[in-house]
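As you look at this complex, bear in mind that one protein chain is not there, while each of the others sits in place.
Up next, chain A:
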């Protein structure tokens, strides 16, 4: 039977996805999985307890308020009022979504359309590009460039060229997507760097979509700054957060968008026409968890800070393991990913009969022969820069000690095998 029904133009070419490819391969339990960004550590016990409590209340198993469960938006407004130093209305300035992913989608669908250009900083969390395309707009890429010639590298060494950035803005530029702390590099944008971006947004009357899911994972000597708090930015910024990253519960898929009412109201319209409401018991549990930590935001035991400390030592350990294996990792200032240049290992994959970039081939080879997985960095680049980034791979280090022990064993043996 001839079937005339193809997919719509809006999703043409958006079907391939690095995760679908690599999570399948890494699902084998014998593989040490440092690829996909999910913790294998347990969420804090009070978070699980709150969920059990919520599920026991009958009405919390039924629909709640579409734009966000009242106790959750209230808790979010309190936490972020404190962080931002401005009043945030829980009903009009916040939308709860299915993960930060859902916030990105709602924001882009609400505010971006055909004819618009959206600036994306490379390397970027891979969904930005297909979401911008699905909205009919044109992604305009600008790479972070490595500026240091020294031996050890830090994510701070990866910077934007201000003149190059300014050139990307024009009258069609509707938004710039900022991700700080950045996935995959782990860069934490400084106030000065944010000011450069802010100045351009104000000059060109552009939106800023600020993906801040790793906002609490910032290591010593660094501070997470919200671009929305810079002068002139609140009215043009949507700030996105994630319960999954904040509380190590990626499987809860709850996120939020915070911004001025006249922008958030359009995200709310998208939300009411896409999935209407998010799960209730999870939102209630999250609200209670936030209250617990809100009350101790002056206390170092607050989970927002204690998780960060725990991660910093994992970061340091991961870096050491890679260095001992002869690699040069880029030490991240934030987030729970670390990228590393693998070209120094000189693994010859030229006989691998695929048109894929080097890092894709490398990771597949590494999974097969070393039983260790990572994610190729060219998945996080636009078409022009794949060559520039194809020698890097990304490791995730929010893993329990035994996982890192297993990675250590593989990395120690690596040199022996290739000697």
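Throughout what follows, a residue touches a chain if its C-beta (ideal position, glycine included) is under 8 Å from a C-beta of that chain, and two chains touch if they have at least 3 such contacts; residues count from 1.
Here is the rule we go by: contacts and distances are computed from a predicted model.
Chain not shown in the complex: UniProt lists it as "Kynurenine--oxoglutarate transaminase 1", one of "Alkyl transferase", "Mitotic spindle assembly checkpoint protein MAD1", "Kynurenine--oxoglutarate transaminase 1" or "Dehydrogenase E1 component domain-containing protein". Contact with the omitted chain, checked across A:59, A:220 or A:355, is made by A:59. Residues of chain A that touch the chain left out of view are 1-5, 7-11, 14-15, 17, 19-20, 23, 36, 38-40, 42-43, 48, 51-52, 55-56, 58-66, 70-71, 74, 77-78, 81, 85-87, 90-91, 98-99, 101-102, 105, 109-113, 127, 130-131, 134-135, 205, 207, 231-232, 234-236, 244, 248-254, 260, 262-263, 266, 269-270, 272-282.
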